[in-house]
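These notes are about the structure you will find just below.
Only one protein chain is missing from this complex, and each of the others stays in its spot.
Chain IDs A and B follow the sequence of writing; residue 1 opens each chain.
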Amino acid sequence: MATLWVVGEVGTDGSLARISAEVATLARTLAQAAGGGSEAAGIVVAADPGPVADGLAGFLPRVVAIADPAAAGHAWSTIAAERVAAVVGDDADAFVFLGAGPDGRDLAGTLAALTGRGVLVNATGAAWDGRLSVEMSAFGGKLITTSGFTGGGGIVTVRPGTVTAEPAAAAGTVERRDAGEPLALPAVAIVEQIEEAGAAAPIEEARVIVAGGRGVGGVEGFELVGELAAALGGAVGATRAAVDSGWIPYSQQIGQTGKIVKPELYLALGISGAIQHKVGMQTASTIVAVNRDPDAPIAEFADLLVVGDLFEVGRALLVALRGRSG
Amino acid sequence: MVSTPQSAQRLTDDQVLLRDTLRQLADERIAPRAADIDRSGEFPEDIRQLLAQQDVLALPFPAEHGGIGGDLLTVCLAIEQIARACTTSSLILAVQDLGSLPLRLGGSAEQLARWVPDLAAGRRLICFGLTEPEAGSDAAALRTTAVRDGDDYVLNGTKRFITNGSVAELVTVFAVTDREASRHRRLSCFIVEVPTEGFRVARVEHKMGIRGSPTAELEFRDVRVPAANRIGEEGDGWSLAMRTFERSRPGIAAQAVGIAQGALEAATAYARDRKQFGQRIGDFQMIGAMLADMDAQTEAARQLLYAACEIIEGGAPDAARWAAIAKLVAGDTAMKVTTDAVQVFGGYGYVDEFPVERMMRDAKITQLYEGTQQIQRLVIARALLGPARE
Partner (left out) sequence: MHIVVLTKPVPDPAAAAERLGPDLRLDRAASPAVVNGNDEYALEAALKLTEAHGGEVSLLTMAPATGADTMRKALAMGAARGVLVTDPALAGSCVRTTVEVLSAALRDLTFDLVFAGFDTSDGNAGVVAAGVAAKLGLPYLSNAAKIEPDPDGGKVRVRRITPTGYDLLEAPMPALVVCTQVLGEPRYPSLKGIMSARSKEIATRSLADLGLDAAAVGGAAATTEVLESRKPPARGATRVVRGSADEGAAEIVSFLESRRVI
């Protein structure tokens, strides 16, 4: 009988983060497969956990909402890790699931040290067949491994897009708790929060990514990339070459020295597909490339390659896409 | 990957790390500039700064004056890695080495202290002024004169094909100090600090290759040089030049090996990616055979060079023969390998979108300067046969 805890993270608009909805859906499915009274449950730690807890309760039968005033004005992950550790306690068969973003991973590492549990990161799938097995991608996508915990429970961080979020049939209960003991770990003060215009939603979460490479040629060229991304409801990505040339910020960089993404659609414009970029996106469900060169490396692993000028094809595609929804 | 660490049997751990660091530096910072340097024909001051900053220019110089005291093999490793990416850039180090060899071989303690720190730091460049319009292969036929006048010498003459002649602050000049002396005692060697009264860069050549490297004609009209700038004694010039070549020719061999390696890698990558008739062209035997020969020849030239460096550094009596053999083999290899590389690329090899046409143009100079291939053969023949008998 296992308990699969899901730590709810807050999205940019203050409600439940989409990754947490996905992770909760996954945990629910696993609890069902585990059977024997196993359950999935949520934990939310925040100064005011209400909104996120209510959101998470749409996906899980019960949610523990911990109000910790320290969470306001301090870095979240270490505070949340201590509170999560207290909730999970010594239950040997407890699993804790988190999103694989920066906050989730920070929490996972802290929690691992606090509880002595094992941790598996960046899961791209999970299943229950007598025990929890977690699928991960290794060596830049060359290998897919299935791993498990040697003890009973463990900590898992889950990549965006691993499952589609599906609300539960009925909303779950929210149990409010106070923070409890004072924190043992030092809380790090947030002196200021700075918003940057153009700071995009993390591209790891995007369902569709339209990416530009060296062929885009400049900042102006990326306007077309942005328009196509918008038309497809997706995010803008880039190769290192484009970022190094200053055409787009580093936060959009995909590849060995940037982000690893697994969107449903990766539309690559003017990207050769060299290995350093390939490892960042090769597990996308569908890869479409537009390139002048039919022998570019991306031809090896794209599903569809349109040989042509990326601006001409791109503009025609934009017209076609807008024409469909119009 | 074509080149593996396993070819490094003779190399120390330091040399391996140095080679790998320079390879990375060359790939990331120099290779992207190579095409532009060739097209613009401009001396790459940014690359010179980069090399100075990374202590690459300090390699040949003694440690007590701010150098690294790298041995011949180490200097050659550096030249080879840079040349893989850009021949012009490799010349910056090669000529800093060549130009300063007479000073390092025959200079007094005071002279070393005076000039080496700036050279090692890359603050000043030095060039090698031996060749003249009428004295190329026949180096003993120099006409530039240095006439003693009080505490100075007065230099008159013209030097031609001087690499870095228009950007160097120091010129190592060979001039006749005693017309009556025997052939090999006529010349002396001087370091001239420029600009100076009477010195002029008369022209800079437009060349087939190494186009970013300024090849200059230098005019000396009554240029006064302090006697304290003379390297060694009067009449030491010829022997300084010959001893210089023993160490500078391997540098050019290293350059040639680097060019060949760069061409081989470009051709191999192309043969892997390019598909015709439904398969990659590298799988066709005619292409595969070319690449195999290119690799074998490049590796042979490389291993010969490394062996020569160790032997020369060890003070072998036939150092001149080793230097000549290394340079002869490497130069011819570079020309053959780059020509074949263009062939592998087919039509694409002829256009400047790909680097091999530049590499082929760059390779040719390694058969011409630092002593033509014919001069190298003379040196080797003389070593075999002994001096010419009447």
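Quick note on the criterion: contacts are C-beta pairs under 8 Å (C-beta built on N, C-alpha and C of every residue); 3 or more make two chains touch, one makes a residue touch a chain.
Quick caveat: nothing in here was measured; it's all calculated off a predicted structure.
Chemist: Given that one chain is not shown, which residue among A:51, A:109 or A:217 touches it?
Modeler: A:109
Chemist: Of A:83, A:117 or A:277, which one is in contact with the hidden chain?
Modeler: Answer from the full complex: A:117 touches the omitted chain.
Chemist: Which parts of chain B are in contact with the chain that was left out?
Modeler: Interface residues of chain B facing the absent chain: 1, 5, 13-14, 17-18, 21, 24-25, 53-56, 58-59, 68, 70, 78.
Chemist: Even though one chain is hidden, which residues of chain A still touch it in the full complex?
Modeler: 12, 75, 77-78, 81, 102, 105-110, 112-114, 116-122, 133, 137-151, 154, 157, 184-186, 188-196, 199-202, 208, 232, 250-251, 256-257, 260, 264-265, 267, 275, 283, 285-288, 290, 294, 299-309, 312-313, 315-317, 319-321, 324
What we mean here is this: only the chains that are shown with their structure count from here on.
Chemist: So in the complex, which bits of chain B are touching chain A?
Modeler: 273-275
Chemist: Note which residues of chain A are touching chain B in the complex, please.
Modeler: Counting only chain A, the residues touching chain B are 295, 297.
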